[in-house]
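For this depiction, one protein chain was excluded, whereas all remaining protein chains were kept in their positions.
Here is subunit A:
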Amino acid sequence: MQNPIIDFSNFSFQYRAQSNPTLIDINLKINSGEKIIIAGPSGSGKSTLGYCINGLIPHFYKGNISGNLWIEGQNAANLKIFDISKFVGTVLQDSDGQFVAQTVGDDIAFALENDAIDQKEMISRVEKTSRLVDIHTHLGSTPKELSGGQKQRVSLAGVLIDQVNILLFDEPLANLDPATGRYAMELIDDLAKNTGATVIIIEHRLEDVLWRPMDRIVLMGEGRIVADTTPDKILTSGLLGKFGIREPLYVTALKYAGIKITEEMHPSDVSLMNMDTITKPLQHWYEQTVENESNLSSNSVLSFSDVCFSYSAERVVLDNISFKICEGEMTAIVGKNGAGKSTLCKLICGFEKPDKGTIALFGKDMSHVSIRERADYVGLVMQNPNQMISQVMIRDEVGLGLKLRDIPQKEISERVEETLRICGLYPYRNWPISALSYGQKKRVTIASILVMEPQIILLDEPTAGQDLRHYTEIMEFLQMLQKRGKTILLITHDMHLILEYTQRAIVLADGKLICDNHPAKVLTDDRVIRLANLKETSLFSLAKYAAISDPFEFVKKFISFDREARQTCQQ
């Protein structure tokens, strides 16, 4: 048997500022050349495990370590972070933040510069490495000129240049659109094949990571390893749901159809799955299930007609956009990075003015209504709660908008309390915001918009970077607001979200509106998927493999069934 390249034995870690250990009694061996997923909900210790491997613990984050960690046969306790960086390359979640230098070439060379490598050698190594990840034509580009996927390739080249044996990815898919995420997984897989590197991916989006075969999944829960086995086994174990990891949608569909999933079916890859025992019950389920049509009002609350916008003459950001949003709908705006989604939001809020066309709220033309007055109709919740919070106490933060509108103190208190109750924040009303979790902070920012009673709430990536529990928490909350009559519009990359919660999706690609339809339609339409960097839902693939007559109808039925199932589950 070979020696493991990474070997945790009875390893525990406790952050200095925390009262309980974050990692408890970890025993984990990773062999050279393996491809491993470390999965787990927020707070399970999966990121901390990553920090131990790349040396940020104990170099940057201090705390108590007990037990041993061996990396490439050396005791990690005796290694400096610089030594570790010679064999462990880390690609962080935020590839924009990881981009330290001014241009692609400089950034890829960063590690070599720090090693004081001769310039001639650097240039040839940068050239070679950039070819490996196919970014060699962009060496002179600045981060602003690159897409999210390209930035990630730069990060990857930046660690590959050191010829590391271990590649550690911290949530590599979090900031990528679905198609780019898929491409990233292919790239990682090919690199592993070509270089023989060991790949460790920290990620909770299991279905997306499993796009390429992986050797093992290490499931973390509350600081311990709760499972360490093959993807096929873990998908049949029932542990995923218990530890807040979303199982692939096609697996859920199989369960709904009453099919018992076994390891022999090879459930980790829908395209290789053994369909013999699946086809019949699935077809049966399809025929039995009736779709529940939801009735929506047709009262238009927001409409765009022929809206054009550009920041400069060279590039049109939005090109003749027309659509209508009806009262009480939850609609998603999707499309690849730079397709114009954020600009669309800015136009709705009045931060930018259209070059042509009209935007109307409740039938009223908004061209001469100020930002502040528009806020009475539509409220914007930014992606990162830290970008909105300016007060120390929850109560003050939520009441800020009212205070700025010179509303009497008594009315402010009443409305703040009422809002806090709706948002489930009432017990914390006198807490400082710093004591809240990320999900709760997000709630505070939503509450601070809600308190101004806008009819439409606009959210930029409300669930980005959230694990299943927080995701569900935020989305259920938004759904509750929707049921109270609010109209919800959100920008997202998350295809699950679109399927689970929205009634409609508006798809933008290169500034044009290419589709405005039911989510099932969007995620099964080849042309739309290609143009907007989305990906076909695995349900659609499953339906095709199971020879279901109308795969689109199958997806629709699944959505309707799933919504009902989750509802009964909650009651």
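In this section, a residue touches a chain if its C-beta (ideal position, glycine included) is under 8 Å from a C-beta of that chain, and two chains touch if they have at least 3 such contacts; residues count from 1.
Convention: contacts and distances are computed from a predicted model.
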Problem set entry | Protein that the absent chain corresponds to, by UniProt name, given "Energy-coupling factor transporter transmembrane protein EcfT", "Ferredoxin", "Sarcosine oxidase subunit delta" or "Acyl carrier protein" | "Energy-coupling factor transporter transmembrane protein EcfT"
Problem set entry | Touch criterion as defined above, residue of A:Ala76, A:Leu254 or A:Cys349 at the omitted chain | A:Cys349
For this session: Among A:Asn27, A:Gln163 or A:Gln387, single out the residue that touches the unshown chain.
Result: A:Gln387
For this session: Among A:Thr22, A:Ser42 or A:Ser85, single out the residue that touches the unshown chain.
Result: A:Ser85
Seminar exercise, completed: Given A:Gly97, A:Pro213, A:Gly258 or A:Gly363, the residue that touches the chain left out of view is A:Gly97
Exercise. In the complete complex, which positions of subunit A touch the hidden chain?
Worked result: 54-56, 59-60, 81-82, 85, 90, 92, 94, 96-98, 100-103, 105-106, 109-119, 122-123, 126, 140, 143-144, 158-159, 162, 346, 349-351, 371-372, 374-375, 379-380, 382, 384, 386-390, 400-401, 404-405, 448-449, 452
